[in-house]
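Input: one structure, supplied below.
Left out: one protein chain. Kept in place: all the others.
Lettered A, B and C in written order, each chain numbered from 1.
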Amino acid sequence: MLLEVKDLSIEYGSVGAPNHGVCAVSFSISEGEIVGIVGESGSGKSSAMLAVLGLTREGGRIVNGSVRFEGQELLGLTREEWRAFRGSSIGLVTQSPRAALNPVRRVGEQIAEVYRSHRKATKAQARERALELLRLVGINDPERRHDAYPHELSGGMAQRILIAIALSCTPKLLIADEPTSGLDATVQAQVLDDLRRVTREVGSSLALVTHDLGIVANYCDRVYVMESGEIVEESDVESFFARPAHPASLALLSKQQDSQDEALRLRGAPLDRIVLPSGCFLHPRCPFADQASGCMTEHPPLYDIGAGHRSRCHRHQTVRDALPSRYASA
Amino acid sequence: MKTLILKRLCFVLPQLVLVAAVVFVLLRILPVDPVDRIAGQFATPELRAQVEEELGLDRSLGTQLGSYLAGIFQGDFGTSWLTSDPVREEMVERFPLTLQLITLAFFVALAIAIPLGRASAAREGSRVDKAAQSYSLFAGAQPDFWWGLMFLFLFFFKAGILPAPLGVLTPGRQAPDEITHFILLDALIRGQLGVFVDALRHLALPVITLAFVLTGPFTKMTRQSVLSVSKSEYMLYADATGLSERAMKRSLLRNGLAPVLTLAAIFFGFLLGGAALIETVFTLNGLGLYAVQRMLVVDFPAVQGVVVWMTAFALLMYLIMDLLYAALDPRVRYSE
Amino acid sequence: MSHLEAEREVEAFPRAAVGRHIRRRDHFVLLLKQSWLARIGVSIVTIALFLTVFGPYIAPYDLIAATPDIYESPSTTHFFGTDGSGFDIFSRVIAAPRYDVTIALVATILSLVLGSMLGLIGAFFRGWTGELLMRGSDSVQAFPLFVLAIIFVIGAGRSLINIVIIIALLSVPIFLRLIRSEVLSLRERAFVESATANGSSRMRIAFRHVLPNAMVPGFAQASITMGYAIIIAAGLSFLGAGVQPPTPEWGSMIAGGANDIINGRWWISIFPGAAMALTVFGFAIVGEMIQTVLLRRT
Partner (left out) sequence: MQAPSKPILEVRNLVKHFPLRGTSHVVHACEGVSLNVLPGETLGIVGESGSGKTTLGRCILRLIEPTSGEIIFEDVDITKLGRRQLRRLRSDIQIVFQEPLDSFNPQLNIGYQIAEPLLVHRYCNKAEAKRRVGELLGLVGLPEDFENAYPSGVSGGELQRCSIARAIATNPKLIVLDEPTSALPPGTEDEVIAVLRDLQEKLGLSYVFISHDLLLVRSLCRRIAVMYLGQIVELGERDTIFGNPRHPYTRALMASVLFPDPTQRRQAGQRGEQLEGEIPSPIDLPDACYLAGRCPHVRDRCREELQELTEVEPGHWVRCWRSAEGELTYHGPDSLPMERDQGGPS
């Protein structure tokens, strides 16, 4: 197992009255695998993945859990150890590529700088490496692009630069956090194709954080669904799309499946995370919620429903049968 | 870059002409009559006419303005009505003192404000941060001339460690022969260490006073700018790529200081005139004091000269800062 | 300058758990509750405004009638001592806001009104009118403004009105730029387009939708400008180019005691200066508070 995260919890806000961030999340990624982490915005998927790099936004705190990478425990690393680890063992590609690049420096220099932070290399060697990476991620005319500033690049191009930076030290794992959400459809497909191609070429695993199940279906091997800071479903991709077993997954699917079945949709907007309801966090919005099954009172565990498919729903059987099985093969 | 400089220079000249024209016309339409003041209120009409002719006031306003502007382009600012000396020479004599005062104050202020602003930003929300913010709010809203007096009271009268506010040198001490007109530089070049120290001691309080007031806005700007950079997506990303500590610090400085420099340029221009107050308090014979004194005696050529001179200098500062900014931030280069 | 304006985020006050829905008045009260700085600022401004109205009436001594006590140091009869003419400094210090604060207030309001009008014009007439306006205001920025003020006040006569006019004119470019850039960005906002799509007239859009929103940063700037206006007014008098003695005014009082300071008669300048420094500080704090409350982005 390349990455193993166990019971990871993150809190936001003040210490006395923390906001619920991410709670007891466990997942794993093996070598060469492409894993999708999906959820609505605010479900905690990005926070969980950033935490793997020891980073949090807006004063979040990692309060509990374990993150093991190639068997080594990461939580508890010193600042310097983290610095050496980030970028060299795990690369990150973020959502808004142009904001993630330093606006006043040439992109080639930025790639080289990361490379030189982790590897002993002369400036000339680092420049060579940068050009090589630009070629690798599918940028035509790398010499010219090397000297460009971020604001001169299109979104797709900037995203490729980030991929080049993330890959500069050939990390074992690449985390891509909504890598294409700001891009147009045709560009999105190109970037994702290239992302899949290069991770295969360098032999990395890929964690693809997204809200788009289309991306998961087309690129991932396994999938974790997050909701209200928890993992609510995990499965391999075939089994998941054949018979999803959690209402949150159904809700994500309903939009993209041209299904207008009101009965399967979640009601209302995601809840304020300061006060979570008792029982299943989703029950106020869930069309399947049911007093008899304990949805309002008992927080559901991750039920194992066979072949590595798990669902955090008391009524997973009903949910599985709700969608007409479109892919009888699985 | 070259086109940027050329473009800016194209704006500078008309601006300068405009400013010269405005101040020239303003002085002549204001209800103060120089002939009255120079010839005396009870002068005979003949004397008045003579004075008028001497001052060139008998010609039409347009002609006067034209010849004044033409003179400026040849570096001739006219002759003072008070002393009959060329205004340019009088200004050259006084300007270096003002410039030394302001430049020193800026260096001191930046040397305090940048580390303070950075420390404040680095510990956002802490006691240090709150104290720094309260301080910058306070310092930025203070009358410098009053603080000058306070410092005088403390350091001259009470503690007696700094000299009386009577010019830049202790009376009786000989100024070094002029080379650059900057007394500190001249003293160093001539090797007159005693003069150098004496001048520095005389400049200490005015510099501290100005620097104190300047630290307010500078600290605030540094803090804001560093904070917005350190919270930016690209710094988070740099952190996530394990960029070395040194490289991170370099980014923080380079990206964070550009706005501070621009602010500094604006204040520099503003302070050229504003220094008149401090120069008055410490009896420093600089350009600001010169302007006030000459306005009080209706010496129009001198006043005009100061305004044009200061404007030109401020525009030059803006130009330099703009170029510096463009060098620091490529986005500016392209939007021009 | 645009990069400066983009950074106009203020955080001198605790970023409390301010929800998006909190009303402005409640937010203001919250600041008062949480920050001693805010309490100091509001108290100072309240006192200054109170003295502006009532100062001359509650002063214990006649403001411009000399007492026989010359150069008397602070005592229980003369709290702040007396100066060379025997004027009671305490009385004059608390009466001075009548001049200083009033000058600053009127000048600020004038420049706010003028600056917003010009800013609106500059934003709506993008042609040569607007261009000329902006170039003009740029040139003014390069002017040695303080020297200009001295020239104007000495040349036009040291009357209160002239002082107010010149201080107002000096601040116009600040408001002009602020309102103009605000209007320009508001014009691109969808709610203005929405109003157009609703069939609203241009006047309605300008005065109902654009201007009220553009004025928000204008008001925040106004309180800060107030403080500077007080300093400029006092600075002018200090140089003898402003309000003339024996009018009770902080700047001229400081100037009057300037030479006494190095003789050890500290009280003559210190008290009016401290009063002024506090007042300006107070307006600066309140300006920050207003910015914090008004410019809160949702």
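Quick note on the criterion: a residue touches a chain if its C-beta (ideal position, glycine included) is under 8 Å from a C-beta of that chain, and two chains touch if they have at least 3 such contacts.
As the structure is a computational prediction, the values presented were derived from the model and not from experiment.
Chemist: When the whole complex is taken into account, which chains on show are touched by the absent chain?
Modeler: Visible chains that the missing one touches: A, C.
Chemist: In the complete assembly, which of A:37, A:107 or A:253 touches the absent chain?
Modeler: Of these options, the touching residue for the absent chain is A:253.
Chemist: Which candidate, C:195, C:226, C:255 or C:268, sits in contact with the chain we can't see?
Modeler: Considering all chains, including the one not shown, the answer is C:195.
Chemist: Of the residues A:45, A:116 or A:211, I need the one that contacts the missing chain.
Modeler: Final answer for the missing-chain contact: A:211.
Chemist: Can you list where subunit A touches the absent chain?
Modeler: 40-42, 140, 154, 156-157, 184-190, 192-193, 196-197, 211-218, 237-238, 241, 251-258, 260, 262, 265-266, 268-270, 326-327, 329
Chemist: If the hidden chain were put back, which residues of subunit C would touch it?
Modeler: 20-21, 189-191, 193-201, 204, 208-209, 212-213, 298
Convention: only the chains that are shown with their structure count from here on.
Chemist: Graph of touching chains, which shape: line, ring, star, complete, other?
Modeler: It is a line, because the chains touch in a row without closing up.
Chemist: Going by the contact definition above, tell me which chain pair has the most C-beta pairs touching.
Modeler: That would be the chain pair B-C.
Chemist: For subunit C, which other chain has the most distant CA centre?
Modeler: So the chain farthest away from subunit C turns out to be A.
Chemist: Based only on mean CA positions, could you tell me how far subunit A sits from subunit B in angstrom?
Modeler: 54
Chemist: CA centre of subunit A versus CA centre of subunit C: separation in Å?
Modeler: The computed centroid separation for subunit A versus subunit C comes out at 52 Å.
Chemist: Could you list the positions in subunit B whose residues touch two or more of the other chains?
Modeler: Those would be 329.
Chemist: Could you list, by residue number, the parts of subunit B that touch subunit A in their complex?
Modeler: 232-234, 236-245, 247, 251, 254-255, 328-331, 334
Chemist: Could you list, by residue number, the parts of subunit B that touch subunit C in their complex?
Modeler: For this pair, the touching residues of subunit B are 15, 18-19, 23, 26-27, 30-32, 124-125, 130, 133-134, 137-138, 140-143, 145-147, 149-150, 152-153, 156-157, 164-165, 221, 224-225, 227-228, 258-259, 262-263, 266, 269-270, 272-274, 276-277, 280-281, 288, 291-292, 295-296, 303, 306-307, 310-311, 314-315, 318, 329.
Chemist: Under the touch definition given earlier, write down the residues of subunit C that touch subunit B in their complex.
Modeler: Per the touch definition, subunit C meets subunit B at residues 1, 3-4, 7, 9, 11-12, 14-15, 37, 135, 138-139, 141-148, 150-152, 154-157, 227-228, 231, 234-235, 238-241, 254, 257-258, 261-264, 266, 269-270, 273, 276-277, 280-281, 283-285, 288.
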